[in-house]
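Structure first, commentary second.
Of the protein chains in this complex, all but one are displayed in their positions.
Right after this comes chain A.
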Amino acid sequence: VGVPRGSAPVTALLSLAVTSEQIEHLHRRFKQLSQDQLTIRKENFDSIPDLEFNPIRGKIVHAFFDKRNLRQESDGLADEINFEDFLTIMSYFRPIEMNMDEEQLDRFRKEKLKFLFHMYDSDHDGKITLQEYRNVVEELLSGNPHLEKESARSIADGAMMEAASICVGQMGPDQVYEGITFEDFLKMWQGIDIETKMHVRFLNVDTIAHCY
């Protein structure tokens, strides 16, 4: 219903486990954003007024076009995404399901954390370096124009050192901590149960998607 021709068959969307109503809602939104085109470009996101206030706006929009998130083999940024890609990104924000077993839960969690990791790691090298982390903190604090750069920097430095001590433990003076790898990232997030936090509420899973 309303799914455009030319996109992947709805059966492929089964794996994303969103209901058909949600697909329809998202599709309407997609059409709104793309102004009835088949694909969205970065500029289309400018039309969302509320996004202006978001300090990490750039990173969020970037995440939609990040090929790693779109489950494509290649690297880098896509120029435009179609509805299927849009849904793929949205599926990262599914809530947890009751009938998941341990292994599924673990995979679920890793997927979400991988999405977050890609957002932090802007140069796609698989590590979050100090400069990238500083960048993140600066963006978070970008809503306060009078703030000095050093505050953001020292916070990022402190956080990085803490991450190093969590992930590596004791370090000698000559050891250098290159950056946060994905395994370290997982360690840092151990205390926070991401699977319950990282979801958008209306993507409640009541039934598995069925195809028309």
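Everything below uses one rule, namely that contacts are C-beta pairs under 8 Å (C-beta built on N, C-alpha and C of every residue); 3 or more make two chains touch, one makes a residue touch a chain; residues count from 1.
Just so we're on the same page, contacts and distances are computed from a predicted model.
Comparing "Origin recognition complex subunit 3", "Electron transfer flavoprotein subunit beta", "AP complex subunit sigma" or "Sodium/hydrogen exchanger" against the UniProt entry of the hidden chain yields the protein name "Sodium/hydrogen exchanger".
Note on the undisplayed chain: of the listed residues A:Leu38, A:Ile155 or A:Leu186, the one touching it is A:Ile155. Against the chain not shown here, chain A presents residues 25-26, 29, 32-33, 45, 48, 50-51, 53-57, 60, 90, 93, 95-96, 98, 116, 119, 130, 136-137, 140-141, 143-144, 146-148, 150-151, 153-155, 157-166, 168-173, 175-177, 188-189, 191-192, 194, 196-202, 204.
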